[in-house]
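Only one protein chain is missing from this complex, and each of the others stays in its spot.
Let's look at chain A:
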Amino acid sequence: MESKQQVISKLRQELLGWEGYKPPLPGQRAQLGLGPLEAAFPQGVFPQHSVHELVCASHEQAAASGGFVTGILSLLLQPGGVCVWVGRARRLFAPALATFGVAPHQVIFISLHKDKDTLWVMEEALKCPGLTAVVGELREMDFKQSQRFQRAVENSRVTGFILRNAVKLSSTACAARWQIRSLPSTALNGLPGLGFFCWQADLLKVRNGQTGSWSLEWQDGHFVPLEAYKNQKERQAG
């Protein structure tokens, strides 16, 4: 006879499965290396087979979100993985992807002018099991469309990112909603100029998880929480 606790936790697991959180395949890395961010998600696993939405209110935020997504992509794209980036014509500057550990020639860009086309291409791409991740730049997306995206990724196990520069935020069926803002970089050992790229990552909404806010730094191909870095520096100094 199972105890009440066991039954409840089992039911919770099943519920998560139905909601699109699939446990990682056996042999696959469970942890992506996102540090404290991963703890916010159910079971402490970054939901790879769902759609993430990043709210970008300005050009600066769009750039920060682009950098953040590319950072995650570098962790997602194992050697040989392919990503499709659907966006407006010639917005993204490909060489910058190399800074975040993604080989720009492994990314296929689809440059479009109309949101209608972008939605169509994104949905087709999200359905394609040959891809690892799909990034889309959209102006507006309704709930129905986000549901279609979510349904597509549940079968294909593709990770979707939507950079959304919407004016007003309607609710969507995405697994998580992020807002990424640039933070002033910390000077390296008192050297003049800019330090590593620094972001404030806010998890505004997450299904079955804890929302949160983190300060992150991109250091040598990894996300490093800013506090930890500061502590480390203090320790070095002290």
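What we mean here is this: contacts are C-beta pairs under 8 Å (C-beta built on N, C-alpha and C of every residue); 3 or more make two chains touch, one makes a residue touch a chain; residues count from 1.
Here is the rule we go by: contacts and distances are computed from a predicted model.
The UniProt record for the undisplayed chain lists the protein name "DNA polymerase Y family protein", from the options "DNA polymerase Y family protein", "C4-dicarboxylate ABC transporter permease", "Sarcosine oxidase subunit gamma" or "Cytochrome bc1 complex cytochrome c subunit". Touch with the chain omitted from the figure is made, among A:82, A:169 or A:224, by A:82. Between the chain not shown and the residues A:32, A:183, A:204 or A:224, the one that touches is A:183.
Those residues of chain A that touch the chain absent from the view are 59-60, 62-64, 66-68, 70, 80-82, 84, 90-100, 103-112, 117, 120-121, 124-125, 128-132, 181-185, 187, 192-194, 197-199, 218.
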